[in-house]
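To start, I am sharing the structure in question, which I have written as structure tokens.
Yeah, one chain of the complex is gone here, protein chain that is, but the others are all in their spots.
Chain IDs A and B follow the sequence of writing; residue 1 opens each chain.
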Amino acid sequence: MEKEGAGKKILVVDDREDSRRLVWKVLGYRGYEVIEAGTGEDAINMAQSELPALILMDIRLPGGIDGLEATRRIKAIPQLAHIPILAMTASVRPEDMHQALNEGCSGFVSKPIDIDELPKQVAEHIARASSTA
Amino acid sequence: MRKYTTIVIGILVLFGLYLTSLYSFLLFHSLVELFSIVVACSIFMIAWNSRRLMDNNYLLFIGIAYLFIGGLDLMHTLGYPGMSVFQGYGTTLSTQLWIATRYLESLSLLIAFFFLGRRMRPNLVFLSYTAIVSLVLVSIFYWNVFPLTFVEGVGLTPFKKISEYIISLILLGSVVLLLRNRREFDRGVLRLLIAAIITTIGAELFFAFYINAYGFSNLVGHFLKLISFFLIYKAIIETGLTKPYNLLFRNLKQNEEQLEQANVRLQEMDRLKSVFLASTSHELRTPLNSIIGFTGIILQGMSGEVNEEQRKQLTMVKNSASHLLSLINDVLDISKIESGRVELSPEEFSLDDLVREVVEPLSPTASKKGLELMTEVPAGITLFNDKRRVKQVLMNLVSNAVKFTNQGSVKITARVPGEDNLEVRVIDTGVGIKKEDMDKLFQPFQQIDVSPTKKSEGTGLGLHLSKKLADLLSGDISAKSEYGRGSEFTFTMPLRYEEEQRNEASAGG
Partner (left out) sequence: MKRKLRIRTIRGKILLSIVIVIVLCVVFSAFIVSQVVKDRLGEKYEVDKMAATESLSYSLAPVLDLYDYKQVERIITSSLTYENIAYITVFDRGGILIVSAAEQNVSSEDLDIEKYNITSNDRVFGSIEVGFSRKYIDEQIQTTTVALISGLAGFLILVGLALFTFINRSVINPLGVFTRTVKEMDSENLALRVNIHSEDELGTLAGSFNRMAGDLEKSHRALKKAHSELELKVEERTKELVEINKQLIGASKHKSQFLANMSHELRTPLNSIIGYTKLMLDGLEGDINEEQQKDLQTVYTNSKHLLELINGLLDLSRIEAGKTVLSYGTFTISDLLSEVIPAIEQLAREKGLTLTYSMAPNIGHPYADQAKTKQVLMNILGNAVKFTNEGSIKLNVVETDKDFAFSVTDTGIGIKEEDLGVIFDSFKQVGPAQIAGYEGTGLGLAISKQFIEMQGGRIWAESELGKGSTFTFTLPKKKVASS
């Protein structure tokens, strides 16, 4: 039985190891190959080298490049511009959500992550992206 | 380029004056002094007319002083040997007037520092100068008390020579003070003032040496004086007229600067506070992410098998975590509302869609309890308000109804009494609320004990938050109940979100 995520790479960007492992487990269970990045810079580099099908980006990242900046930069690279980016945020403020969408995110996932919702969202956004590609 | 033109013109003027001096020294002298007098009077005019705008009292003081300096210089010019305006006074007259004027000028430049940063009454200064100058004139012309400065055939008296040195020292003192107080002045003005004073010192030294009224020292001295007045002209007049901000509006400019700095500080404070606020919410939710997430993962068997006991406990952990999350969300929500910081994002949405979204997630729970979940919502009602908040309120009311009802039904009705208001009722056949508990209903953490055995779920903040939200939406929630029979919660709000209404609500809220 083929799992829904077979052959699809997901890049998860979060500074906390726990959060990354969570995503890795939830999506990995469904067959996705989950690769991780802990900083904005790593995220951009890995996106370029791994060309994931979708990126889960934590909005708040320490260091110079935060989630939004990383999103902006990734979207600016032509080979990567088509990759859907889902913002992960612990904020419920509408303005933060709007900002994420404005910066190029295709959607967002609220933290704490609903482990049932997450795979659905991921699948949906990948499907949407490939249909418009 | 302009600088060169000025210098060239300056040299031409000086040369022309020199030629004039060859033809008639008297003419030369009159011209040089006339120019100085005109400059002096212009300085005064500018300073006096802008006395209310200038906050640099040094310049104001000097401005007033220069009127009188100009006046005395005029006297000196008229009394110059050969002018035959003042009969019977001899050569010493003009030199006496000259000395008097230079003392006045140097002392004024010095005393002016006293007024830096202090209050000054221009009228008082004006009168004082009038008095002093009158005294000086009287002492020269009538009383003949003023010391002799020139003796025919001998030359300058010691008094005159020593005075010139003293004056030079006083002027030097002014330069020092100017440098000490350089922060009070615009840089360009400062440079010009210092240059002017130094040139005057030069002039004074030449005047200490001259032999006769028409000699070379005298000539050079007058040239230097001319240059020094020109520099003062540039300093005060040009800056005053062409660069008003440097002189007249320094105050305003400083205010602007202060305002800008204050703004920067405020922005920084604002930023820090926002960051802290966002931090708090983020920091609280992040661990919950892991707690809820991983508990869920284990429960779903993604990490391995779980036995019954483990499953039970894990479920309890998960529920506790969700509860905690709701609590934290509610607290943060309430704080936000209370501080008036919530901005509603109104949008158009249909009521029946919203009700469906509320009811759907609760249906399983309801059917599990054997409850009938009914809606009587007329189609086509559109609202223009913050959908998320309205949903929050309805969700709270309906989930409460489901929670506290064990048999029967939960009905949601809606109608539009009047044109503008929406009324939603959530009617249940639940346990009801005792009369004495009705007051506590919307208070925070006042959970009504439904039954001693049942562990109360919910944060205890739900109704409190809903009430606040209702206020925010310019609406209201009220409750009716009969213990043992059921309860009816009524939620009213305007159909359309209006700015003014919101202001009223928050003002009264």
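We adopt the following convention: contacts are C-beta pairs under 8 Å (C-beta built on N, C-alpha and C of every residue); 3 or more make two chains touch, one makes a residue touch a chain.
Quick caveat, the model's predicted, so the values are computed rather than measured.
Residue B:Glu309 is the one among B:Glu152, B:Glu309, B:Glu419 or B:Glu436 that touches the chain missing from this view.
Of B:His323, B:Arg356, B:Arg415 or B:Lys435, it is B:His323 that touches the chain left out of the display. The hidden chain makes contact, of the residues B:Gly90, B:Gly460 or B:Pro494, with B:Gly460. Residues of chain A in touch with the missing chain: 15-18, 21, 25, 38-39, 62.
By the touch definition given at the top, chain B reaches the unshown chain through residues 38, 41-42, 44-45, 48-50, 52-53, 67, 71, 130, 241-242, 244-245, 248-249, 252, 255-256, 259-260, 262-263, 266-267, 269-270, 273-274, 276-277, 279-280, 283-284, 287-288, 290-291, 294-295, 297-298, 303-304, 306-307, 309-310, 313-314, 316-317, 320-321, 323-324, 327-328, 331-332, 334-336, 338-341, 443-445, 459-460.
Please note the rule applied: only the chains that are shown with their structure count from here on.
For the pair chain A and chain B, the distance between C-alpha centroids works out to 42 Å. Those residues of chain B whose C-beta lies close enough to touch chain A in the complex are 278, 281-282, 285-286, 288-294, 296-297, 300, 302-303, 321, 325, 329, 343, 345, 388. Chain A makes touch with chain B in their complex at residues 16, 18-19, 22, 25-26, 29, 60, 90-92, 94, 111-113, 115-116.
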